[in-house]
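Here the complex is missing a single protein chain, while all its other protein chains stay put.
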Amino acid sequence: MRVDINADVGESAGDDAGLMKAITSANVAAGFHAGSATTIRDTIRLAKAALVSVGVHPSFPDREGFGRREMHLTATEIEDLVGFQVSVVTDIARSDGVALQHVKPHGALYNMAARDADVAAAIARAVAAFDRALILMGPPRSEILQCGRAAGLRVAAEAFADRGYEADGSLMSRAKAGSVIHDPEVVAARALRMVRDHCVVAWDGTLVAIDAETICVHGDTPGAGRIAARLRGRLESAGVIVTPIGASQARTSS
Amino acid sequence: MRVDINADVGESAGDDAGLMKAITSANVAAGFHAGSATTIRDTIRLAKAALVSVGVHPSFPDREGFGRREMHLTATEIEDLVGFQVSVVTDIARSDGVALQHVKPHGALYNMAARDADVAAAIARAVAAFDRALILMGPPRSEILQCGRAAGLRVAAEAFADRGYEADGSLMSRAKAGSVIHDPEVVAARALRMVRDHCVVAWDGTLVAIDAETICVHGDTPGAGRIAARLRGRLESAGVIVTPIGASQARTSS
Amino acid sequence: MRVDINADVGESAGDDAGLMKAITSANVAAGFHAGSATTIRDTIRLAKAALVSVGVHPSFPDREGFGRREMHLTATEIEDLVGFQVSVVTDIARSDGVALQHVKPHGALYNMAARDADVAAAIARAVAAFDRALILMGPPRSEILQCGRAAGLRVAAEAFADRGYEADGSLMSRAKAGSVIHDPEVVAARALRMVRDHCVVAWDGTLVAIDAETICVHGDTPGAGRIAARLRGRLESAGVIVTPIGASQARTSS
Partner (left out) sequence: MRVDINADVGESAGDDAGLMKAITSANVAAGFHAGSATTIRDTIRLAKAALVSVGVHPSFPDREGFGRREMHLTATEIEDLVGFQVSVVTDIARSDGVALQHVKPHGALYNMAARDADVAAAIARAVAAFDRALILMGPPRSEILQCGRAAGLRVAAEAFADRGYEADGSLMSRAKAGSVIHDPEVVAARALRMVRDHCVVAWDGTLVAIDAETICVHGDTPGAGRIAARLRGRLESAGVIVTPIGASQARTSS
């Protein structure tokens, strides 16, 4: 059993340094919903020092809404803005001797990419055109994973240990009570069930099948570093190998 | 006699297509004072089709003020934001088979780079670290040209045919009457004096020595395309070879 | 026969001073798609000096896309952001002794308000809560006019003299050829037909009925001031009284 633990970083919120001690993949904000050229560089250095693999976290251009509001752009605009963000984080990482591992869309772009084939295809095209070795992250059975595969990319299904689930396997809206889970023990237990038993209990009690290669923990919840550390500890105690998605896939494919 | 004609483009203002018929170098806005990933791509394609050389026009992050307001950032922040903008325009250009020729800072960043050695050095470091073949544009005898040379970069001194000059060789403030010249004949005549006679008449009548390898025409003045065409025609009629700064410097150095 | 002529101003694009000589109502950008506190003040003073009535031109927060991209916000967010923009322009105008006449949503917000009852109702609520004397502008037979009326506001139907129409009475997409008309004579002739004959010829030749109390001319097309002047001259020559929407409605209602 292996799994990757990923978190959003470089958003000038939360405890990136604490998170880096526990995660294996870092999704770096590229200046569209949060961050700046300088936070990108600083965050990549933080990740490098902590031996955490680095990815891009591209977003709609919406600082005011933290990238959480859907915007209706043309496919070309989406392809261009994802390409822009992948390109710039890649270049900054390269200048510090770091090669990018993955791309994970942020917020509203992630949600639209999950269900809208045009958005998903535009993102996949941008990533594939830039670097075919990049891994695309998204929810299980989503358009983004399907389009990523079709574009010749490696993809990785993601589950959220600290988010509530609906009975249909979708995430609960943040507007609902119980949509974000704060108790480290509960989060860790859910992660273990996801990895070992390939399932999660929805808020209404339904047991939902889930197949994830990477577990997301949120960095902007209070005590995020502690939550991530607890989660990793629980997984490792149960014999799960926690390793970057790039590493685990490389072995799988050999 | 040779000279380059450059203009700021991709700012969603003015007649880029018209300008491209007359200029030899295009300074592409990188999304910090104007533009987006999509306008960068579209503008580079426009330049490529018109056989115009492409450069980056990095700016402070200030859309509201169109990059015309000085911001006090650390040297690291300036180095990072210039590197960010150079990197992203380079990558977008490369994906269309275009290699970048030059970097010309925009607005308040240009003005600070002219007189502030720390800002100038930060810009030069960012450019040199990214690609030593890039040419750095700036005003004659400025800190930015000096720092560019010190960083091992080729530099190009720039004059403004459509801007009024003070007796000390600096540009008149835009707040003063007569600071922007709209008459195409006057602009063309000033450009010719700059190239042939290496001088410009300041607003008070003083004859100011100026040594410029590239002449800037503004794209956001009404009739910019017509002004640029008239200027180029006048120069060529007088036997001046109008050619990209990259081309002319390459020959000079051989 | 009376009609109002309105234009978008304060967008740091186009010739506001020229436009002000010909229009009767000015839609002032409030800093969300373009403009700043200072451009709002300057534009209001320009309008006051030219005896042009002043309105607010609220937009989604999207400078990069000039407010032309649809964003999915909650009804509360839309109500709040429209209230914010109406409030600030009202206060700045008041400090110069100017009372606001109207509100006209911008770009993507205008388009969504035309067809989406939730968006339209949110805008109408924001305007009515702030000042019931404000007139709400929108396309004929649109949700925004209907919701405005339901909220107890005066509304004004708008037609576009310089835009092509579909056979169903909607505007042609800007992506289509012929969607923006540049010939001042054609624009003026269309405006006269709209006012005198209550119709417009769609691009395919269909005669479309249209009932408009205000005609919009765009300020960001080249020669906008000249187009507006020609249009006004043509209307007045034909005996049409060109007067602000506030003035004409006041008389109508007496």
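Order of writing sets the chain letters: A, B and C. Residues in each chain are counted from 1.
Operating definition for what follows: a contact is a pair of C-beta atoms (placed from the backbone, for glycine too) under 8 Å apart; a residue touches a chain by one contact, two chains touch by 3 or more.
Since this is a predicted model, take the numbers as computed values, not measurements.
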item: Where the missing chain makes contact, among the chains that are shown; value: A, B, C
item: Omitted-chain contact residue, chosen from C:Ala7, C:Met71 or C:Ile92; value: C:Ile92
item: Omitted-chain contact residue, chosen from B:Glu70, B:Asp116 or B:Asp131; value: B:Glu70
item: Interface with the unshown chain - residue positions in subunit B; value: 61-62, 64-65, 69-73, 77, 108
item: Chain not shown, touching residues in subunit C; value: 31, 36-38, 40-41, 61, 76-77, 80-81, 83-84, 87-88, 91-92, 95, 129-130
item: Absent-chain interface as seen on subunit A, which is shown; value: 12-13, 15, 31, 36, 63-66, 222
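By definition in this document, only the chains that are shown with their structure count from here on.
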item: Topology of the chain contact graph, where touching chains are joined (line, ring, star, complete, other); value: complete
item: Centroid-based (C-alpha) most distant chain relative to subunit B; value: A
item: Chains most often in contact, by C-beta pairs; value: A-B
item: Distance between the centres, which are taken as Cα means, of subunit C and subunit A, whole angstrom; value: 43
item: Chain centre separation in whole Å, for subunit B relative to subunit A (CA means); value: 40
item: Multi-partner residues of subunit C (at least 2 other chains); value: 64-65
